[in-house]
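For this view, one protein chain was removed and the others were kept in their places.
For clarity, chains are labelled A, B and C in written order, and residue numbers in each chain start from 1.
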């Protein structure tokens, strides 16, 4: 009953499961899928040419998770080599919606949707996504 | 624009925000709300008279999160004294659905719905919730 | 071969072990004793009347760990109710040295020595411990 992953052009990073990620049930602690997913979003953004520490200084924005829906399908175990994926599902003026998965080979272990809002780094107030980022997203979508 | 919490009979525990819970944004790292919520579910279960390490031995069950929907409304900060709440929203033969919130006084910072499945501790196969737990839930609901 | 704890006047807090604290070995992940010990130092400081978020604003200092020596004697397990202790072992102009333990009843599970430096919150440069804190330490020592 493994959900097959369609061969879509998604961004992904490898994630090794270390002791720090597991719990006494012998599996990855459920909150840690959120960590793996954030690492994937960070590397995806880096792949587009953006470093979050620089974005926070200029143009002074950061991204914060607003909503998340996760489905935990199968457990990941200590020492597994996983893949964390990210793909854009939606784009608003001030937010991005990502589809994300954590998988082991073809098996999807956890999948979900994460919406992040663009915030002013100083005030945490919502703000439009900077044009430099939007244009890079458009360019990325065409590749 | 603070969402008022209705005076419903929910279970809650205090949660102090330590450095370990925060990130470089100066706020609680988003995955850590999952920790606070699990602490609340654990203490709620303990309040019903069940210790999870004993349940894993006899009758040999554990609870694992299957789905979670979270909304992050406002940031919690270092040193905040929060409250993590839990209340039952639904009951299946082999799963429980909880409504949960993390709040600071009257302000709801994060809220969501978490569905946990009852699993055989050895095989991780889904199994019915043991009658001893169900009857305690019924008793609890009447209090 | 349990090390008995001498009945000395140390400060301590209760620490419940949740799933988040454990690893696939079924025991508390070794790095997490550092968390328990920091919670104890934070509550000890709060007990003296100091909130770290206020100290960072006025007089503008924070405490950062400089050295730590830990001995891991016995494993703590899921659901254990532990105690994390803290007592002052030494005092410099700009640093404090603590003896700390994590124990389960009389059994010491982890013990060590942690030296923290007083830093200017803005520059992270070492600075003398503020007199308000020193005088409270002296008062505390006499109680």
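One rule holds for everything that comes next: contacts are C-beta pairs under 8 Å (C-beta built on N, C-alpha and C of every residue); 3 or more make two chains touch, one makes a residue touch a chain.
Please read all numbers here as calculations on a predicted model, not as lab measurements.
Trainee: Among the options C:64, C:81 or C:139, which residue touches the chain absent from this view?
Mentor: Of the candidates C:64, C:81 or C:139, C:64 is in touch with the missing chain.
Trainee: Among B:16, B:77 or B:91, which one touches the chain that has been omitted from the display?
Mentor: Hidden-chain contact among the options goes to B:77.
Trainee: Against the chain that's been left off, what residues of subunit A make contact? List them.
Mentor: 16, 18-20, 35, 38-39, 42, 51-53, 77-79
Trainee: May I ask you to list the residues on subunit C that touch the chain which is not drawn?
Mentor: Residues 25, 30-32, 34-35, 38, 62, 64-72, 75, 124 of subunit C touch the chain absent from view.
Trainee: Mind listing the subunit B residues that contact the chain we can't see here?
Mentor: Answer for subunit B: residues 19-20, 22-27, 29, 31, 77-78 touch the chain left out.
We adopt the following convention: only the chains that are shown with their structure count from here on.
Trainee: Going by C-alpha centres, which chain is most central here?
Mentor: Central chain: B.
Trainee: Subunit A to subunit C: how many Å between their CA centres?
Mentor: 35
Trainee: How many angstrom lie between the centres of subunit A and subunit B, each centre taken as the mean Cα position?
Mentor: Taking the mean C-alpha position of each chain, the two centres sit 24 Å apart.
Trainee: Indicate the whole-number Å distance between the mean C-alpha point of subunit B and the mean C-alpha point of subunit C.
Mentor: Once rounded, the distance between the two centres reads 28 Å.
Trainee: Where in subunit A do residues touch two or more of the other chains?
Mentor: Residues 25, 31 of subunit A each touch two or more of the other chains.
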